[in-house]
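Just passing along the structure, written as structure tokens.
The other protein chains are all here in position, but one chain of the complex has been omitted.
Right after this comes chain A.
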Amino acid sequence: MSTMASTAYVRSEMVGPQKAPPSMIGPIGWARKNLFSSPINSVLSIVAALFIVWCLIPVIRFTLIDAVWTGDDRAACAQASGACWAYVKAYLPQFIYGRYPIDQRWRVDIVFLMLAVALVPMLIPRAPFKRLNALFLLTVYPLASFVLLTGGHIGLRGRFLPDDIVGPGPVRFALEFALVSFVIILLVGLGARLLGLRASQSGSAIGIVLGALAVVFMVVGADFGLVPVETANWGGLLVTLVVAVTGMVASLPLGVILALGRRSKMPVVRIASVTFIEVCRGVPLITVLFMASVMLPLFLPEGVTFDKLLRALIGVALFQAAYMAEVIRGGLQSISRGQYEGAMAIGLSYPQRMRLIILPQALRVVIPGIVGSFISLFKDTTLVAIIGLFDLLGQIQASANDAKWASPVTGITGYIFAAMVFWAFCFSMSRYAAFTERRLDRSRRG
């Protein structure tokens, strides 16, 4: 042992944790580490700080210090060198509701309120009843919103049965619906028999779809005593939200279907999906909107009218679905073959494999992409102005030309306000996505 003395070592006392030197912790430590770690870094930090101050001073002056906060007409802002917030205040109801009748605006409020009340617990991971909540958001809510916003009671009169059997009206429509349903069920039953599938399964699926449709028709056809409000009178944030939310909700499932279709082994399905996706991605949204509003009516039979907003909604949803499909396809491709094989080997069918194994993982991977495309959709809603719908930006633009408030700063103020509203929505989406990503990442690592 004695010969080893020079290299052998045994610790007799443990060293406890000691405080880090002050230059490493706290704000000073952070600044040293991140802002002034080297001469070049220091110079850049100072230049950047000066630039920020240089930009910020005029912005703050314009929006806060020199701004006009009160007033009843253009006189208040005519001489102002800052933002004319009085104008925004006066016009705020219009920015939110457009030309929706003033005494009916409570209906819009209810729709907004329901969305907030249902969405907040949906977004908080720990809140209970997720399934019920989602069901409400995807079924009851759209239906209720439709009835509340339009007034419901759409005239279902039926089309095909001759007038002398039963006159136009809900009864004829109900009869026709029953007839068509019967034929469909018959055909499906026959088809299933021919293909040798179990008829009861496909039959019950069709039954559920037809039953749901019947409920939808009953609700939208029923008279709730609400004054009808034409979509031409809708405007402002209402239109922006209707277009954006419908686009988001519709594009996700459509995108999933298209993405799966594009990866399908069946050539017909694949080619159809690819064609749709590439055509939609190859043309600007404005073109799609123009097609929807100008071209589509040309193809429809005489006398059939289609609501302008509805046409825009369909256009936006389909357009967005194509982008969504590509985002989701990226996610599908990131899932290893082993996952598909593992799922196959335990006997899951194709729909089960997709629903239980592949999509949950694929969608998780592409959350940033999905939110990115939601954000760009939210901003693209402003393009509906081009076909004569007044979204938030369109409404603001229209009001800025109002003689009552015309002043050099009115327009700029309006745009600043629009920018703030859009930014608030998009930024919250982006932050929420970041939060979700972190959460899922954590749960995966445990």
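Quick note on the criterion: a residue touches a chain if its C-beta (ideal position, glycine included) is under 8 Å from a C-beta of that chain, and two chains touch if they have at least 3 such contacts; residues count from 1.
Everything below uses one rule, namely that contacts and distances are computed from a predicted model.
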Name check vs UniProt for the chain missing from the figure, options "Formate dehydrogenase", "General L-amino acid transport system ATP-binding protein", "Cytochrome b/b6 domain-containing protein" or "Metapyrocatechase", returns "General L-amino acid transport system ATP-binding protein"
From A:310, A:356 or A:419, the answer for touching the chain not displayed is A:356
By the document's definition of touch, the residue of A:342, A:388 or A:408 touching the omitted chain is A:342
Where chain A meets the chain that is not shown, the residues are 338-339, 341-349, 352, 356-357, 360-361, 364, 443-446
